[in-house]
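The complex is shown incomplete by one protein chain, all other protein chains being positioned as in the whole.
All chains are identified by letter, namely A, B and C, in their written order; residue positions are counted from 1 within each chain.
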Amino acid sequence: MKLIKKTIPLAIVFTVGVLTLLSYYVPHKVAVDFVETVSKWENIVMAFAFMLGLISLFRTHYGKITRQVPGWGYSIFVFIGFLAMVVPAIVTKGRTMEAGSITALGWSYRHIYNALAGTMFAVLAFYIVSTAYRSFRIKSAQAFVLFVAAFILILGKVPLGQLIWDKVLGWTGYTVSQVIGWIMAVPAVAGKRGIMIGIAIGAVVTSFKIIFGIEKQYLGRD
Amino acid sequence: MKETLQKFFKIDRRWIFLLLTLALFIPVMKPLGLPNKSIAQETERVYKAIDALPPGSFLMLSLDYDPSTKPELHPMATALVRHAFKKNLRVGVVTYVSGSTGLIEEIFSKVSKEYNKVDGVDYVVFPYMPNVVAALTQMASNMYGIYTVDRNGRDVSTMPVLNGIKNYKNMAMVVCVTGTGIMDSWVALVGDKFNVPVAGGVTAISQPGYGPYLQTGQLKGLLGGMKGAAEYEVLLGQPGKGTSGIDALNLGNLLVLVLILTSNIILLVVKFL
Amino acid sequence: MSEPWMIAGAWLATGLTIALFSFLYKDNPFFKIAEHLYLGAGMGWLFQVSVFSVWGPKIWTPISNGDLMVLVPSILGLSLMTQFIPKISWISRYGFTFLMGYGAGLAIPASLATDFMNQIMGTLQPLAGVSSMTPLAIVNSLIVAVGLVCVLFYFFFSVEHQGHFKKVSNIGVYFLMIYFGASFGNTVMARFSLLYGRFDDLYTFSGGNYFYATQIILAGMVVYFIVHELLRKKEASEGEAAQ
Partner (left out) sequence: MTKNKALHLAVLFLFTAGSAFAAKPAAVKKAPAQPAAAITGFAAADMPYDVGGAALLRWPVGHAETPDTVYTVFASTVENGGWVKADEFKAAGNSGKSVDLPFWAWDGSSSEHALKVDLNAAFGELPAGTVVHFKVESSVNGVVTAASEPVSAEPKGNWFRLDRLNNVVLFVVLVGVFFWAVSHAKRKGLFIRRIAGLDAIDEAIGRATEMGKPIYYTTGNQPISYIGTIASTFILGEVSKKVAQYDSMIQVPHYDPVVMTVCKEVVKQSYLEAGRPDSYRDDSNFFVSQDQFSFAASVDGLIAREKPAAVFFMGYFSAEALLLAEVGAANGAIQIAGTDAEGQLPFFFTACDYTLIGEELYAAGAYLSKEPMLLSALKVQDFGKLVVMLAVLFGTVIVMLGAKFHWDTLVNVVVNVFKAY
């Protein structure tokens, strides 16, 4: 039992991992084809995984409706939203445009999906302001640096801010765009690069632990 | 005194939300025309390059943005099309982002009427193509190898707008408006190799990354974000969404600055009280 | 699509937009409806993408053409479904260990190349042109190099950050702060332009040709909040009176 429950899964990780790893160093067509096949396979497995999610979602909300838990009425809208996208998609075979005008799916996409996604994305504008108000308080030298960098970037990105800079700090001989350019190309690069290199090395080590089965907590106990 | 001030720290976020709504919505209804600083050189370079083209030249536009970057890039694309029509240039449009087809339609259904331009005679919109690298490579020798029909399925070979246009050598200029990396492909695969002038329009976030291309002249000019769109509208003498947009951004950014300054001033005062 | 459909679409989009924005005021039934609708619509959109770009061309077409290789990933994919049956849910390990192996194998060389070696080179390479650089440019390149070393030291786990180590790691923190601040500030305007775009749509839909969709829906929602608040107060005062 241990063989099929644990050993084989670990063998799969090892084999797929090592072969994928090697394919980076082997230019031959065999390796290229291998990576192509495996990534196609991954695509297919992910398509099944998506169904897993969809079924989970339906089960949850179907359960809420049948058990009539408080707020079950809202769960009906999950199914309405789903059908509002899928029914037109079946009719139009997944095309949003046909002969220069939008199809039923295009209509659903634009007025339901896109309106909702765009709005949620736009809500970020509100949150970015309230976060800024709350957290850009100069309580330490480090917070001061954070504040100054953010302040200059917010100021210098709009024409009015550039005018203000020229009025107040024009005597320095540097425009705010030059200062922004310097911040983004020098100190910010150092900070970002440090994070990136750290991440890279951490990712390599973690991948290594997974391929060699050193980290296998994700398999569960039995 | 101290307590009242400290209350400001815990001010209900919803007041801030309301202020921001006002700051961004008022310019939408009525552009304020807040002072826009002198026009950036990169914007002017795009304008001058297009303005210098003789009437009847073929301008290729690659409009590759979807609704998520529409606020910044749509005004640019609209202003560019207006400029081209005003100068009586022939316009071809290609796209490699599937979400942009509806937006392109929006531009031409409006702007072509303003200038009495006819689809197929003065402009052509090609259908969406998924693989940008393959398409750009193919167009180097013969663009009809991939584009046989326009977006409505009409045969392009007989269209007057494409008379004498076969590959990059026949095009006067390429302008790519995008929120993706597609502009890099245009520069590397087309501009550098076939001596076609390439200019572009990008979002404000990615704008600093194109500095090197501008320096080396691989890009003839660049419109950056809402500001670039507004500047182009000023050059064109037709204020539009870019101009009202930059008003909104001016007010929005200033609001943030005022807020964080206020909160720090209160912090200082509280400390010394 | 005909005119009435476009107007209906405008009303729908306006309603959903305002419903989501109303969460900024407080949680309410309109938001909950929009939220649940979005849940379904989002999965619906992905479902149709998956059907027409994976299930059709990558699974169904090959199988009907006799290419049985796709059965292998299909079986791996199916194994994931055993999640719904707790007794045999361990079978799903076959599916996800495949995904993990693939991810880990890809990550090692790619991270080493782009995020490790190329970043070191990016720091060193500018200095190769030192003979033709202005003093300022040299100083800038050196700031990047020193800053990078300090930031990396901040992440160093093997020594306690005390004494001189503390100083070095503190310098690293300053570089991180500049990056965070600059990156935050750089994003602010982009988010505003998105919000401006939504407002612009709402303004368009407030026109007479859309039968004042924005105003009417907004007014309706305001009325709801007022009535709701009044009822709540009334209930509260009645509750007090009863005591």
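Simple rule for what comes next: a residue touches a chain if its C-beta (ideal position, glycine included) is under 8 Å from a C-beta of that chain, and two chains touch if they have at least 3 such contacts.
Remember, it's a predicted structure, so these values are computed and weren't measured experimentally.
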Quiz prompt | Partner chains on view for the chain not depicted | solution = A, C
Quiz item: Which is it among C:Asp27, C:Asp67 or C:Glu235 that touches the chain not included here?
Solution: C:Asp27
Self-check item: Candidate in contact with the missing chain, chosen from A:Ile164, A:Val179 or A:Leu219
Solution: A:Leu219
Quiz prompt | Residues belonging to chain A that touch the chain removed from view | solution = 24-30, 32, 42, 46, 49-50, 52-53, 56-57, 60, 116-117, 120-121, 123-124, 127-128, 130-132, 134-136, 192, 195-199, 201-210, 214-215, 217-221
Self-check item: chain C residues that touch the omitted chain in the full complex
Solution: 20, 23, 27, 31-32, 34-35, 38-39, 41-43, 45-46, 80, 83, 86, 89, 92, 95-96, 99-100, 102-104, 106-109, 112-114, 116-118, 120-121, 123-125, 127-131, 142, 145, 148-149, 152-153, 155-161, 176, 179-181, 183-184, 187
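We adopt the following convention: only the chains that are shown with their structure count from here on.
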Exercise. Draw the chains as points, connect those that touch, then say whether the picture is a line, ring, star, complete or other.
Key: complete
Quiz item: Counting C-beta pairs in contact, which chain pair ranks first?
Solution: A-C
Practice problem: Using mean C-alpha positions as chain centres, tell me how far chain A is from chain C in Å, no decimals. | Solution: 5
Quiz prompt | Centroid spacing, where centroids are CA-atom means, of chain A and chain B in whole angstrom | solution = 25
Quiz item: Which chain C residues sit where two or more other chains touch them?
Solution: 24, 186-189, 192, 194-195, 197
Self-check item: Overlap residues in chain A, where contacts from two or more other chains coincide
Solution: 102, 106, 110, 114, 117-118, 121, 125-126, 128, 132, 147, 150-151, 154, 157-158, 180, 184-185
Practice problem: Could you pull out which chain C residues touch chain A in their complex? | Solution: 1, 5, 9-10, 12-14, 16-17, 20-21, 23-24, 32-55, 58-59, 69-70, 72-74, 76-78, 80-81, 83-84, 90, 93-112, 114-116, 119-120, 122-123, 140, 143-148, 150-152, 154-155, 172-189, 191-192, 194-195, 197-198, 201
Self-check item: List of chain A residues in touch with chain B within their complex
Solution: 96-97, 99-100, 102, 106, 110, 114, 117-118, 121, 125-126, 128-130, 132-133, 136-139, 147, 150-151, 154-155, 157-163, 166, 180-181, 184-185
Self-check item: chain C partner contacts - residues on chain A that touch it in the complex
Solution: 5, 8-10, 12-21, 23-25, 37-55, 57, 61, 71, 74-86, 89-90, 93-94, 101-102, 104-126, 128, 132, 142-143, 145-154, 157-158, 180, 182-201, 203-204, 206-208, 210-211, 218-220, 222
